[in-house]
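Of the protein chains in this complex, all but one are displayed in their positions.
Chain nomenclature is as follows: A, B and C, assigned in order of appearance, with residue numbering initiated at 1 for each chain independently.
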Amino acid sequence: MIPRYTRPEMAAIWEPEQRFRIWFEIEAHACDAQAELGVIPKAAAKEVWKKGKWKVDRIDEIERETKHDVIAFLTNLAEYVGPAARFVHQGMTSSDVLDTCLNVQLVRAADLLIAGTDRVLAALKDRAFEFKLLPTIGRSHGIHAEPTTFGLKLAGFHAEFQRARKRLVAAREEVATCAISGAVGTFANVDPFVEEWVAKKLGLQPEPVSTQVIPRDRHAAYFAHLAVVASSIERLATEIRHLQRSEVMEAEEFFSPGQKGSSAMPHKRNPVLTENLTGLARLVRSAVVPALENVALWHERDISHSSVERGIGPDATIHLDFALHRLAGVVEKLVVYPDNMMKNLDRFGGLVHSQRILLALTQAGLSREDSYRLVQKHALKIWQHGGDFLQALLAEKEVTAKIKPKQLTALFDLGYHLKHVDTIFVRVFGKEGVIPKAKKAKKAAPKKKAAQKSKPKKR
Amino acid sequence: MIPRYTRPEMAAIWEPEQRFRIWFEIEAHACDAQAELGVIPKAAAKEVWKKGKWKVDRIDEIERETKHDVIAFLTNLAEYVGPAARFVHQGMTSSDVLDTCLNVQLVRAADLLIAGTDRVLAALKDRAFEFKLLPTIGRSHGIHAEPTTFGLKLAGFHAEFQRARKRLVAAREEVATCAISGAVGTFANVDPFVEEWVAKKLGLQPEPVSTQVIPRDRHAAYFAHLAVVASSIERLATEIRHLQRSEVMEAEEFFSPGQKGSSAMPHKRNPVLTENLTGLARLVRSAVVPALENVALWHERDISHSSVERGIGPDATIHLDFALHRLAGVVEKLVVYPDNMMKNLDRFGGLVHSQRILLALTQAGLSREDSYRLVQKHALKIWQHGGDFLQALLAEKEVTAKIKPKQLTALFDLGYHLKHVDTIFVRVFGKEGVIPKAKKAKKAAPKKKAAQKSKPKKR
Amino acid sequence: MIPRYTRPEMAAIWEPEQRFRIWFEIEAHACDAQAELGVIPKAAAKEVWKKGKWKVDRIDEIERETKHDVIAFLTNLAEYVGPAARFVHQGMTSSDVLDTCLNVQLVRAADLLIAGTDRVLAALKDRAFEFKLLPTIGRSHGIHAEPTTFGLKLAGFHAEFQRARKRLVAAREEVATCAISGAVGTFANVDPFVEEWVAKKLGLQPEPVSTQVIPRDRHAAYFAHLAVVASSIERLATEIRHLQRSEVMEAEEFFSPGQKGSSAMPHKRNPVLTENLTGLARLVRSAVVPALENVALWHERDISHSSVERGIGPDATIHLDFALHRLAGVVEKLVVYPDNMMKNLDRFGGLVHSQRILLALTQAGLSREDSYRLVQKHALKIWQHGGDFLQALLAEKEVTAKIKPKQLTALFDLGYHLKHVDTIFVRVFGKEGVIPKAKKAKKAAPKKKAAQKSKPKKR
Partner (left out) sequence: MIPRYTRPEMAAIWEPEQRFRIWFEIEAHACDAQAELGVIPKAAAKEVWKKGKWKVDRIDEIERETKHDVIAFLTNLAEYVGPAARFVHQGMTSSDVLDTCLNVQLVRAADLLIAGTDRVLAALKDRAFEFKLLPTIGRSHGIHAEPTTFGLKLAGFHAEFQRARKRLVAAREEVATCAISGAVGTFANVDPFVEEWVAKKLGLQPEPVSTQVIPRDRHAAYFAHLAVVASSIERLATEIRHLQRSEVMEAEEFFSPGQKGSSAMPHKRNPVLTENLTGLARLVRSAVVPALENVALWHERDISHSSVERGIGPDATIHLDFALHRLAGVVEKLVVYPDNMMKNLDRFGGLVHSQRILLALTQAGLSREDSYRLVQKHALKIWQHGGDFLQALLAEKEVTAKIKPKQLTALFDLGYHLKHVDTIFVRVFGKEGVIPKAKKAKKAAPKKKAAQKSKPKKR
């Protein structure tokens, strides 16, 4: 856990106070269940709920002596509960408390992560609709390919974060289990009813087979899901870092007034937030391998997983949580430069239409080979030395013999590339994806005199 | 792909012949769709299906020249299809074919992996019921804890492989998508109808937003799921390796007549299959990190993922497939030594009952501290110097003052630990988990004169 | 950083106070160099050394405003230094300070790690000589193979930790560099003399080419070295965990009086320290992948490495440092059970000598095939049903026809396996490896009546 990459809500889940609270709830619910079964007096269970308290410092003090955290907690609890304390923890082992508690923490962490993803989704949706029809160059291999829209880029990320959300829901489900099954999981000293009761109270499912521990394939899957989400964050962060490059400058992280990009170079505004997200993604991902190595515990359990989880449990959830909110902020406030997008799109004199010309020549009866040769001849010239692709083609008799100038000009229409934006938006956002015609028309054409800089919404 | 860890069924999915077949089907289905749309003549589409052929050698020959695999394939295909070939691949890009094909391959691989897991599940179930009530020592930290049954161990693994199966189903679903959307995914030159048509024919879903490529978070999730399954294999393999240790010898990999354990030491029979599975698990897991690193492609695509997938695609699926079948074979033929289990269980003179005695003393009115002290005193003596725990307790007045000898003896009943085996079996196997009383009674007591070695079933 | 796995010496390196001290030293040394060059007044440099101070709280306060840690530090420093402060940091960039500081920290961390390894080496050497000739069974595949000595086991680990030490020295060397080269590493605003001066003062080498940052392949190599060391720790930890298994019980972690193995099962003593080391090894190793991913920064630098290093820098060094000392403690106090080793060695009636018999029969003229068949026949019988291998062979005419009973008995001599212990000890420990004859003789034979438990030395 690195303080500067930590949101207090997530950190709270992992703090001792919260952990002991969960321990207490597990023990107190178990008392209720045992009372239901008649194993302990109902009055005792009530007493536990009523008088149950603990103090982190005192527990630490006892642990220094006993070197056993659960015993230290129970001892401190007994100091408050009094005689009824002897009915607490009956037939249970420490792992029943520890493993169930860890899963409660991971479930709550997943809930926060899902909420963080929802914020990212909302921001992406908002901006996707804002820029639904803003043309921009699509790039493969970092090289200009064909036009797309900035809204489509964002819609694609929205679809990816919808999957991220599903992964977090799946991660949550994996670990939403409870084990109160005794030393090797046989329920020899505690009735399965207790496990079922506590599970229900905590919103968990009983673990079908626990062997003192809850099986760690669940936790491995949990951290693997988080890692994939982290990689999606990296992809969006990388996109923004690329767009902010000096030579591209199509979008930029919001730069607050007074912020300093560089102490030495006053002109600099760096994409430091998305670079930071790239690093955080690496950190979150680093939990996967140790989590996988934690699965093959020996026999009914060994405790090698414990130190690993003390690290990756808080670290991976805290850093991912922070990253999701940082990312949401970046998207919400992203400064977009439509004019620069158009400038880049036009950079190579209309070369982005080369495929369409190629197809048109073929359809007009030229062989594919001849078409390719013709188009490439002019394309490479313009790529290297500049010029206007349309003018070059208009001056090429082999081309105009097949396609009339007016038709040729028409082939350079950007709208051709945008005709299925609605289709894709409906796939991503459902019916909402389609904006009523009137509204759409208004937005369709990038205004020539529009302010270079689209102001981010106030938030 | 390592030949000796390869089953032909899985290898076939990744062979050139199969890849070209899938390419062909994608192209031919796309022709049908284009014909439906009226973009190409229906007769042309039929011609493609009818005459479509290819030869791997010829494709290789063309690729050496063009350095482009899809073009090489299309050229060779055209040599068979004739004039109608010019209607093939219209408006599509190579990635439409390549990415859809990869997903078809991954889906088919997942199907084989699910089948492999089913074989493991069947074997585990079979043996779990066979040994449902066979008592064996449960171990935490490698140290004897309390009794469980060998069937419970196997039931726990069955529950884990049920989760493994779910993971593989989820993995399959992740990548069961199809993209035919053109150069940057805008459908500029190909109607979305074509994608929908081909997807349906191939049993896939259209990818909501592709950007020349199908987004790689899907593939990262796929390989992450496989990695978790590999770790579950490692856990079961490790269990068996432990059980086969010379000093434990509770179970053993089947050793075929004539097999040689060691050329130098004729007495050796080594758990080489499960050691091999441990290594294979490491190999399968090694696909996770590069798959995660593949997610953040630049802009609409870069091709860095491709070389990675040429490696991990076949490798991870082939090795996991092999591992599942090797594991199933190991479980099916596992040689179990009930007498050794009982010998080990009794090894420490009944110490495994120490917790129960502790609880009984507490319930009989002794303080927890005094009970612990009393039990530990005798327990440690026997742990270190041998002896019989029951006899020691019977001779201890502080104990017999609280618990009568007859009662004390009764506390050493193994049945106490087995009373919830049915509960757990029902959790894992459903109603089937409970064997009718009569049958159960017959199996309950481990027969003293049973053959040392339980013969594996013939298969 | 997990507090319970943290030694204060290592933690101190990573604390803000220490970081600021290093920053100060870098700045103050740079002032000296600039003064030498005549770029700033010598008096100013003296003033910096004399008045230079800072307060962590105040720096934090300023950083909350400026969002720039180095500027915050310099501002606070200026509050103490006064007017001369304007000569501080001249021509330098923040990274000059940050990267050089990180390397100083990593170098100091490496020094502590080397010291920790030295403690492990000392413990291993001590115990290796203590048990140099204590026979114990060697195991391959977890199966009894042939005799070795416990000292040889430990000598093997000593050799491995000698390599670990070399790796840490190499890791230290990798990062012992200094960069003071300006915004993109051209020395445009700062003379290379400053870098050379500061490097020398801090015991570093000038980084040949820095590009605002010190290249991260160095740090990747650093963490990779640490990861290999962590794996060696895991190997030794795993060995001890195996030896402490209930059925093996050849060695055991020291169990302090009053320590509780299990609250529920008073007889238990678990190898929790070595299990913990196994987990810590996983944590330390998890730094490798993100460190490798940090290498490919964009152009002259991006800042994605920074968040990663804020995590893995302290975490990997702190956990490895803790692990080395925990391991040293385990080895120093390891409780060894020679009688159990002998019991295990004899467990299979002398089968461990099967290879030697095989060789002897071959040398006596029997074909290799016949020898193998003969030996295996008796070996497998004893493996499965018990018995004494020597007696069985003495009763086998095919054997005694070739080898006389007296010779046969002589072949069961343990000494045969120990004859090269000295050779190996000399390889590992140099001349010291050989103990003078007299002393050796005294130790050679495991005393039959020796106390079961070898007391660990007082420390």
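Rule of thumb we're sticking to: a contact is a pair of C-beta atoms (placed from the backbone, for glycine too) under 8 Å apart; a residue touches a chain by one contact, two chains touch by 3 or more.
The structure displayed is predicted, hence computed values, not measured ones.
Check C:A12, C:L37 or C:A188 against the missing chain and you find that the one touching it is C:A188.
Only one residue from A:P8, A:G38 or A:P266 touches the chain missing from this view: A:P266. Per the touch definition above, the residue from A:F73, A:F348 or A:F425 contacting the chain not shown is A:F348. Summarising the interface, chain B meets the missing chain with residues 2, 4-5, 66-68, 70-71, 93-94, 183, 241, 259-260, 262-265, 270, 272, 275-276, 278-280, 282-283, 285-287, 289-290, 293-294, 298, 302-308, 310-312, 315, 319. Residues touching the missing chain, restricted to chain A, are 137, 139-146, 241-242, 244-248, 261-262, 264-272, 275, 289, 293, 344, 347-348, 351, 354-355, 358, 372, 375-376, 379-380, 382-384, 452-453 (touch as defined at the top). Counting the whole complex, the residues of chain C in touch with the unshown chain are 86, 91, 138-142, 145-148, 152-153, 155-156, 159-160, 163-164, 167, 170, 182-189, 192, 206, 208-209, 211-212, 215, 217-218, 220-221, 224-225, 227-228, 230-232, 234-235, 237-239, 242, 278, 281, 285, 288-289, 292-293, 295-303, 355-356, 359, 368, 416-421, 423-424, 427-428.
Basically, only the chains that are shown with their structure count from here on.
Because contacts link each chain to all the remaining chains, their graph is best described as complete. Between chain A and chain C the centroid-to-centroid distance comes to 36 Å (mean Cα coordinates, whole Å). Within chain A, residues 183, 278, 285, 289, 293, 298, 302-303 each touch two or more of the remaining chains.
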